[in-house]
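A protein chain is absent from this complex, but the other protein chains hold their places.
We just call them A, B, C and D in the order they show up, numbering each chain from 1.
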Amino acid sequence: MNTRIFSTIGSRLLGALPSLAAVIVVTFVIMRLLPGDPAAFFAGPAASAEAVEQIREQLGLNRSLPVQFWDYLGDLAQGDFGQSFTTGQPVAADLVSRLPASLELTIVALLIAVVLGLPLGVLSATRPNSWVDQVTRLVTTTGTCLPTFFTGLVLIYVFYYLLGWSPAPLGRLDLMYSPPPEVTGFYTIDAVLAGDWEVFRSALAQLILPAVTLGFFALAPLARMTRAGLLGVLSSDYVRTARACGLSSRVVLTRYALKNTLVPILNTMGMVFSYLLGINVLVEKVFAWPGVGSYALEALVASDYAPVQGFVLAIAVLYVLLNLSVDIACGLVDRRLAR
Amino acid sequence: MTPLLSLDAVHKRFPLGEKPGLLARAFGANKPQSMLHAVENVSFDLHPGESIGLVGESGCGKSTLVRLVTRLLDTSEGRILFNERHIGDVPAHDFARHAERARIQQVFQDPTDSLNPRFTAFDCIADPLRRLGATPLPEAKPMSAAAVKARVEEAADQVSLPRALLARYPHQLSGGQKLRVGIARGIALKPQLLILDEPTSALDVSVQAVILHLLAELRRELGLSYLFVSHDLNVVRLLCDRVMVMYLGKIVESGPVEAVFAAPKHPYTQALMAAVSKFDPDSGETRIRLTDDPQSPIDPDPHCCRFYSRCYKKQRACEQAMPERDGKSVHQVACFFPNRLDEAS
Amino acid sequence: ALADARKETLLVVIESGPNSLDIHGVGTNRPAYGTSWNVYDRLMTYGVKKLANGTEMYDYKTLKPELATKWEIAKDGKSVTFHLRRDAKFHDGTPVTAADVKWSFDRAVTVGGFPTFQMKAGSLEKPEQFVVVDPYTLRIDFLRADKLTLPDLAVPVAAIYNSTLAKKHATPDDPWAMAWLKNNEAGGGAYQVASWRPGSEMVYTRFEGWKSGPKPKLKRVVVREVPSSASQQALIERGDVDVAFDLSPKTVVDLKGKPRVKLIGTPIENAMWYVGMNVTKPPFNNVKVRQAVAYVLPYQKIFDAAVYGQGIPLYGGAKNTDWPRPTPYKTDLAKAKKLMAEAGFEKGFATTLSFDQGLSFIGEPVALLTQEALAQIGITTTINKIPGANWRAALLKKDMPLMVNTFGGWLNYPEYFFYWTYHGQNAVFNSMSYQNPKLDKLVDAARFETNPAKYKKDVEGFIKLAYDEVPRVPLFQPLVSVAMQPNVVGYRYWFHRQLDLRSLAKR
Amino acid sequence: MNDEKPLFEVTDLSVKFHTRLGEVAVLDHIHLNVGAGETVAVVGESGSGKSVMAFAALGILDPAGKVTSGSVRFADHDLLTLRKAALDDLRGRELAMIFQAPRTALNPILPVGRQIEDVLARHSDLSRSDRRDAAVAQLASVKITDPAKRYHNFPYELSGGMCQRVMIAIALACKPRLLIADEPTTGLDVTTQVVIMDLIAELAAANGMATLLITHDLGLASDYCARIAVMHAGQILESASARTLFKSPRHPYTARLFAATPRPGATLESLTSIPGQLPDLRQPQPPCRFSTRCERVQPGCTEPGLVLTPMPTDSAHLLACRNPL
Partner (left out) sequence: MERRELVYLLKQNPLTPLAIIMFAVLVFAALFGSVISPHDPFASNTADALQAPSLTYWFGTDQLGRDIFSRVLVGAQTDLGIALAAVLLAAAVGTFLGATAGFYGGRTDATIGRFTDIVMAFPLFVLAMAIVAALGNSVINVVYASAIINMPFYVRVVRSEVAVLRGAGFVEAARLSGNRNPRILWLHIMPSVMPPLVVQMSLNMGWSMLNAASLSFIGLGIRPPSPEWGIMVADGAQYIISGQWWVAFFPGLALTLAVLCFNLLGDGLRDIIDPRQRK
């Protein structure tokens, strides 16, 4: 059993390699298509054409694309993602320091969406076509239709500027606090580990608005999938069997219905999570969140190859792991899928 | 008389699971691929005007055999002769344009599933005419629209489908009507061989009766040959001249309907017969019941009788050699102990 | 404790932060100048003057001691000798010596790129020019008489590095410890870098051993990056931060009249927003077309809508002889149409109007209004918004026919500005590729001219030429604006447009 | 049997469904009863409302369906008015049901043994380990080989016949007094069908259980049931002992149904069909829903007030026809 799981995981990871390789190639090519000239950027505002050429040579940008690609692969193999021009740091270090920020935000957003979305979906599914259902549907659907950048701005305006309930949209911590000692990189968790409740409160307060912005966006897919899945399951033969056997409504709903809806819900969660990681860019921009999304955006605008390449690769790897864990979780729920 | 259709030692094996990938092969996973033996060593002749019934339990390979005959599937081994032409070696995807395509037609099991929901009844029946209507292929011009229309209406009349229904979509038709559309499509090209894969199993008895009459009549009028697949022995008896009993890919018994029904020889046939209701509340209990599960069709032991695990007369010999049908008599059975009915438990 | 800490801590928000701690590094960005300014010392610094509105600003006419207590120009006028402060120490406690100064200057003129270029502007080009006389005395030999030499030693690039420390991290491949100094400081300035998280935050603490000036008041300064100007505004308005630096004009307008916010806007010297026309791209090679453009631009609309009046207009006739100086042009559609007709372009033509996306807060409205106005004389334009790095590349390529852009020179001399923007050497900033030998001669002459009257004549000469031929149409002079809580004092405007933390205090 | 009250009694049951196309009167005043220990079959064509009747009785109708008249009595309980908790107490313990498609009627992600245990947990106070033993024993009782191992199997790991055995094991886990078997063998092979039917009959006999067998297979009904009710388009048209019904059907529909069924010994010529199709229930229906297909229809057939009444000659033979054979 265990060896089978390991070999499954192993073969899945092996199977993802070609995709990752393609991601590396495609990103590399797209980045070289960018019209910007990193050498010009690097050379500074007043550089002469010769100076730019000189820099180009220093950076190895005058070599042919295949050679550059080969060099890049060589660096990658050594765990070197290159240097960011914009932050001036090694990309790997930047990613390590920024990825937890994005992940923390995304995970909290997903939690919010799950905590709200699943009950709403259940509510809808158990009262199909009632007004409760319609209102839920309208609200959750509206959630996906709100551009996150717009929601974020409106939330800041209302909750920070007008009401003053939430702290300034200034990233992960109030300016007065310094980050807790790094263990996981998640400030909330690290603060708890360090027993620093003030920092925890501040980190949490900072998280709420951006996470709600993202979470509201993720609400609809989850609520919808729960509703649709549950509706399907509730009208299934085995739920009817369970009812006919006199099992209590609670047991029927949880053990028979919800658990069977879990697989599509888990899949949706995986999809939503990866999608949120992608659109983090917008929320991070609005909330000055020092995550990988805004990092990649800035780098992209600056034609800064290395960070974008590193970011895309990191996310792609993350996706592979995410999909794998979703599949494993689904396999645990429904053994048919584990075969 | 030369047979219309003749199968000679036909096999069909499906590879199971994914082919081992390049990586797996590179790492030395050279376990041979599992094979599902769906049809094994099947030979029979079907004469013009004859109707053969094929019975057997679910998954025994009836549909696979049918699809081999209709050339929707390629055989793994063996020859299929139709009108003395070897059609078994034409790849399935090329058979659509084969000269014999129009001669072998089929009526499908599920009348709903086998009609395109986006086509009207007329289009469903007209489709084969438009594709294969003109003979001989490929030089001939396709049938004119008027000719198609005439033929469709004729076919509809032949299956007693009111012409008014031709404009309807399948979901606007009842089950029996859908089946008539399916039959009309099957006979539109005036085939020589019509294959019926459980045509009435999705219908109620009341509709089934009409269809059975219709089929019998069509056969008489058009001189068709039938290969009739069914799991209902009573129906086979009504419609067929000969019957073949299939078990896990093998024909275990074949013979004239009366002979087989009167004295089934293979233990499986016997169980099958015993399962048929006598429609008599007072009839006595002389029943043979199958115990245990069937063997797996995946990589079966080539030296063991396929029925071994469920057989009430099994002997050592059955485990050591595969019984085959003897080729001489009209009533053939693939069993080492066909006559020891007395040992029934 | 929190409240106490708050009193001695300054919270600053800026749009984006430094990407390096080393101003000599390749690709170092503007905010890094500010870091260098506060973390490193220079030999000299500029004086300070009070403006009419009571705010302070550096005085480019006077130089004051910083690490050097005094300096003297040799009799022959061919060198200058600096005497270093004897008690000065770097942050790690190492005393500052002339060797450190030489190492630093050698580094600046050798590593290439921006520092070398900047040193060159003051005719500081070769390591041999920097001579260690004794541990506390350094001589700089002049290559030529250049009045920019001394001022150039007070700009951020001339920072003094702790060479002992730096050399420890040097490698044969990297003799100047570029890699290490990028992420580590080796300075002796008033502030130390306590922590730096690139892209989000920099924390400075006061260097208690600083001797080069009056002890700074603030113990700790936190500089947070907040890209959204709206957030910046909200933060300062709600009192959550002490200083918001380099605000957008719109934010300034909105903060105006808010009781709890103090605003200071200082015109950026030697800088202007302009519409540039590439004279190598017909029909902009035709001076009449350029003049037509100059006459059709809706100056006042632009000034009102793009910067909300936050700046100094550079159109409609000069009122004094300062630099930058307004042009004689004002919006006059009839004249513009006439000029177009004279140039033979009654029907107009089509072209592309580019601007830097990074500066789109101002650039975009300017471009839109320009587009609208040009349409009146038949010039149809497609707007091309070019992202940051591509903008650099596009400027280098010099193939944009029409652009909205801004430029400012560090050293506040008109000939310095013209050298970079109009001179036939065709530097990047001469984005119009303008070439006129007559103008070149005047600029070159002014640069090394010592006679004030002659100098003045040269300056007037090239300004007139440039304004008559209008390859670039000046629009306005921008401001650098800072908003702070009323209790924050000591803000000083510097040519490098970064915050000088040393003078700031909280009351 | 005639004197005492039957164990299970459906009286005047009508069910309507709310559909996209309007109301559908699926059941029309159904009467049916099953005595203790008795085996009764309901036969009828597809869509005649057999399953709906069973679902209505057990309170597991689709939300779109509404009972519009009648009552369902089981022992001393009126199932239609019983509180949900009380009904849940009965279902699975006293009243059990087996469904048509065994594979889909089992929870796909729960080991089959656990599904039996769930029912035991609901209706008995056995301890955890006892429940487990009971579940294994239950699997053994439906003749599943190696029950302890099968306990852990998921439905997808079992064949259709085995799934049906598990269904039976679940239904009979608490030794109910009434078993409703809704087409328990459709979709199974004929050889498996008889094995399953034998098993049900055997267990019913052993437990003294009443059985209501719902099927469209007349042969099956005749082989296993003492009494048969014939249903057509939501109406019970005739009900009698199997023997009576086969020998002398009185309702034209019953007779037609027999004639249309291929039987051993029948010939193609003797096989006749029923004219017309099942009526479209969305349209208003005449009192006798067969009247539109019936060749013996007479003017009186369209008058209201048609009820299932005992034949004068045989009180166990009920008929709803104005012009019987």
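Everything below uses one rule, namely that contacts are C-beta pairs under 8 Å (C-beta built on N, C-alpha and C of every residue); 3 or more make two chains touch, one makes a residue touch a chain.
What you see is a predicted model, and the numbers here were worked out from it, not measured in a lab.
Enquirer: What shown chains come into contact with the chain that's not displayed?
Expert: Among the chains that are shown, those touched by the missing chain are A, B, C, D.
Enquirer: Which residue, C:Leu369, C:Met432, C:Ala446 or C:Leu501, contacts the hidden chain when the whole complex is considered?
Expert: Of the candidates C:Leu369, C:Met432, C:Ala446 or C:Leu501, C:Leu369 is in touch with the missing chain.
Enquirer: Any idea which of B:Lys62, B:Arg151 or B:Arg185 touches the chain not displayed?
Expert: B:Arg185
Enquirer: Where the complex has a chain not shown, which of C:Met202, C:Val221, C:Ala234 or C:Val293 is the residue touching it?
Expert: C:Ala234
Enquirer: At which residues does chain B meet the chain that is not included here?
Expert: Chain B touches the missing chain through residues 67, 70, 72, 93, 96-97, 101-102, 104-106, 108-110, 113-119, 124, 127-128, 131-132, 182, 185.
Enquirer: I need the residue numbers on chain D that touch the omitted chain, in ascending order.
Expert: Residues 20-22, 62-64 of chain D touch the chain that is not shown.
Enquirer: Could you please point out the chain C residues that touch the chain left off the display?
Expert: 228-231, 233-234, 237, 248, 250-251, 253-254, 298, 301, 304-305, 357, 360-361, 364-365, 367-369, 371-372, 382-385, 387
Rule of thumb we're sticking to: only the chains that are shown with their structure count from here on.
Enquirer: Calculate how many whole Å lie between the centre of chain B and the centre of chain C, each centre taken as the average of the chain's C-alpha atoms.
Expert: Taking the average C-alpha coordinate of chain B and of chain C, the gap between them is 88 Å.
Enquirer: With chain centres defined as C-alpha means, what is the inter-centre distance between chain C and chain D in Å?
Expert: Measuring from centre to centre gives 91 Å for this pair.
Enquirer: I'd like to verify one number: the distance from the centre of chain A to the centre of chain B, where each centre is the average of its C-alpha atoms, in whole angstrom.
Expert: Whole-Å distance between the two chain centres: 54.
Enquirer: Where does chain D touch two or more other chains at once, residue-wise?
Expert: Answer for chain D, listing residues that touch two or more other chains: there are none.
Enquirer: Report the residues of chain D in contact with chain B in the complex, numbered from low to high.
Expert: Touch list, chain D to chain B: 45-46, 145, 159-162, 189-195, 198, 216-220, 222-223, 242-243, 246, 256-257, 259-264, 266-268, 271-274, 277.
Enquirer: Help me check something: in the complex, which residues belonging to chain A touch chain D?
Expert: So the residues of chain A touching chain D come out as 128, 235-238, 240-249, 251, 255-256, 259-260, 333-336.
Enquirer: For the complex, give me every residue of chain B touching chain D.
Expert: Of all residues in chain B, those touching chain D are 57-58, 174, 176, 204-210, 212-213, 216, 231-235, 237-239, 271-272, 274-282, 287, 289-293.
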